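Every protein chain of the complex appears in place save one, which is left out.
Up next, chain A:
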Amino acid sequence: MTNQAQPNSFRTGPDERGHFGIFGGRFVAETLMPLVLDLEKAYADAKVDPAFHAEMSAMMTHYIGRPSPLYFAERLTEHLNGAKIYFKREELNHTGAHKVNNVLGQILLARRMGKKRIIAETGAGQHGVATATLCARYGLECIVYMGAVDVERQKPNVFRMNMLGAKVVPVQSGTRTLKDAMNEALRDWVTNVADTFYCIGTVAGPHPYPAMVRDFQCVIGNETREQMMQAEGRLPDSLVACIGGGSNAIGLFHPFLDDRSVEIYGVEAAGHGLDKLHAASLTGGRPGVLHGNRTYLLMNDDGQITDAHSISAGLDYPGIGPEHSWLHDMGRVTYISATDDEALEAFQLCARLEGILPALEPAHALAKVTELAPKKAKDHLMVVNISGRGDKDMPQIAEILGAGI
């Protein structure tokens, strides 16, 4: 769908009503609407307050450990014999994933708003761990909703959250995965309106969340830009990131959207295959309305949301952030997908060649790097976002590979 009128800039969205083209919006119950408007105002104030940015910046440096390195993956590059591959090492952040960048921003905002009780949804548990971590750091009450299926396949993260003082609520409704965790978090928010801040983990939900979470994650792309200039004296030629809701991807992509020479690839989870159960909303879905925004969704002919499937709990969501839906329709970002098996293979390749255990989520991005890189020239600079580390996935991978631990 690249025949639509191209904007002068891909970086100006959303409009004041939270729309990226036809996507986004504020599709929430009336009870939540005043809260969503309060949040929008509070974020607009914080955005122009140097004190807010100074506090964020100090915590980014001393608590999260930013900037995260941009690392030349020499052996993977040799192995694939094509593009020069760099890893953006978000897995080295405190708590082990990119999620903490956004959580820091939202928790500082919650403090400005005087909210004492923080709720969050989580899939793989990385967002839940990051939220539990910052709530511990700032002495806030933390409740994390997590699908019962995910509680089972991400046990190490559930334990981490407990250790950090958070209460993890296993969600038994619906398909008992990330989308149901988000439903349950919204039900909590609508019930506890006075004191509760909903810390959404991805670039979805009602406006202003998609834009706000993106802004907090743009540190990934901004650093990459600077680091690549230092390393190579020029911009990268391509970017690759995995997409569930799409926060690590938009964080890397957004600062480069107007650099038309940069090819951008988002990798969705193709699960068992696109003709079977998967979680590739853009490839296999249609525009619909869920969780506060219009976006591409996996659903049946009646508009009922269908089960997503991915080996990776973090990508197991039947929707995607609205800005990705727009970038897809505008043709600025190319969205492709990787299956469970491809991700598992890429995971093992990365572990053996680079000594890095990526999470199963970025293993999807790596799987496509193994296809894309060999077709590129040797001077093509490709950045892949290693959005999280694989420690949390060890029990699950051991089980799949038939190795008891």
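Everything below uses one rule, namely that contacts are C-beta pairs under 8 Å (C-beta built on N, C-alpha and C of every residue); 3 or more make two chains touch, one makes a residue touch a chain; residues count from 1.
To be clear about the criterion, contacts and distances are computed from a predicted model.
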**Asked** Looking only at the UniProt record of the hidden chain, which name from "ATP-binding cassette domain-containing protein", "Tryptophan synthase alpha chain", "Aspartyl/glutamyl-tRNA(Asn/Gln) amidotransferase subunit C" or "Peptide ABC transporter ATPase" is the right one?
**Response** "Tryptophan synthase alpha chain"
**Prompt:** Which listed residue (A:V28, A:V144, A:C199 or A:L357) would be found touching the missing chain in the intact complex?
**Reply:** A:V28
**Full-complex contact with the absent chain, from A:M56, A:V144 or A:M299** = A:M299
**Request:** Just name the one of A:Q106, A:Q126, A:N183 or A:T370 that touches the chain not displayed here.
**Result:** A:N183
**Fill in**
Per the touch rule stated above, chain A touches the missing chain via residues 17, 25-35, 173-174, 179-180, 182-183, 186-187, 190-194, 286, 288-292, 297, 299, 301-305
